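Missing here is one protein chain; the remaining ones are kept as they sit in the complex.
This part shows chain A:
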Amino acid sequence: MVKKRANPLRIDFKKGIIEDKLLQIRNEETKEVPDLIHIWTVDISPKDSKKFIELVRFLASPRDPVSLLHIKRVKKNVIGSNTSLMVALCSIQLFNSKDEVIRTLQEFNRDLVYENLTCEHQAPLQGPGTKEQAISWSEKYWPLIWRGNPNDQILNDMEFDMLFIKDILKKISEKSKEELANGNKRPIVTAFVEPSKKETIITTDSCCTTPLDHSIMNGIRKVAENNMKYSRMHPNTEKTKDSPYLCLGYEIYTTHEPCSMCSMALIHSRIKRCIFIEPMAHTGSLTVNSGDGYCMHNNRLLNSKYEVFQWIGDEYKVPALPRDTCC
């Protein structure tokens, strides 16, 4: 893990672009207006704050089903010369009645002194996406903690071998043009790079002869064949972390944005990363703006994920396809 400043790669964290060429594709999770949740609050005297901090720790997740790590728990109330503190105890999801809160507080510590127990205040349910947003949401809703966008650290920790990536993209774009020249009406090409990067399998689309044989499906089958050979050659060896399992840890490079079938097949195959060149506006399943906006690799309804990037450089042009083509 390197510090953001020490990263030799040029990363635009705001737009999610690596070296001006690779655009990170994700679900647009950073909202302008946050979802809000009601929180239970009490007013206390500053001298009691220690007891209440203990209470907050006791109530916090996993007890509270809602994580409130991104909000400040104590807010200052200055009324004339009196300073009191408002403490955010927990979300409304933990307790749905005032009596329940009172009972729990009493059980926790009989000597707690507080006023104005209420659930009328609301706080953002998600953390802010930018520092500016943290400031404006804090003023509008409830004071927030800004620790930086978690995606920045995720992007910063990813590895990109730009020379390797360019080399593979060049190969598949050239192969794509070659397929078109040879009469393949679906010149879609995919490269499967195994985790050690020693071996690469390049597959083409053969739908014209056998429907559904998209280049990604062909590649997944080829990897399965290779894994089968490996397991036949090593019949008695213990399964280790390094034994091949599906396409676990693979990087996939493809000329055109995959369809719903292929993008899901990549989830089943446990790949690490997919880089594509040409978005498919009507049939694609990865970008928010393609097709039905599934973002299959980062869909909150599916608990599996992979990384996706689009090559946005001018190099590696690939043949355009009819708009209804599922790739």
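Operating definition for what follows: a residue touches a chain if its C-beta (ideal position, glycine included) is under 8 Å from a C-beta of that chain, and two chains touch if they have at least 3 such contacts; residues count from 1.
We take it that contacts and distances are computed from a predicted model.
Comparing "Phosphatidylinositol N-acetylglucosaminyltransferase subunit C", "tRNA(adenine(34)) deaminase", "Exoribonuclease phosphorolytic domain-containing protein" or "protein-serine/threonine phosphatase" against the UniProt entry of the hidden chain yields the protein name "tRNA(adenine(34)) deaminase".
Check A:Ser84, A:Ser138 or A:Ser269 against the missing chain and you find that the one touching it is A:Ser269. Among A:Leu155, A:Ile168, A:Ile220 or A:Val318, the one in contact with the hidden chain is A:Ile220. Against the chain not displayed here, chain A makes contact via residues 209-212, 217, 220-221, 224, 227-228, 231, 239, 241, 243, 245-248, 259-262, 264-265, 267-270, 282-285, 290-292, 294, 296, 301-303, 324-326.
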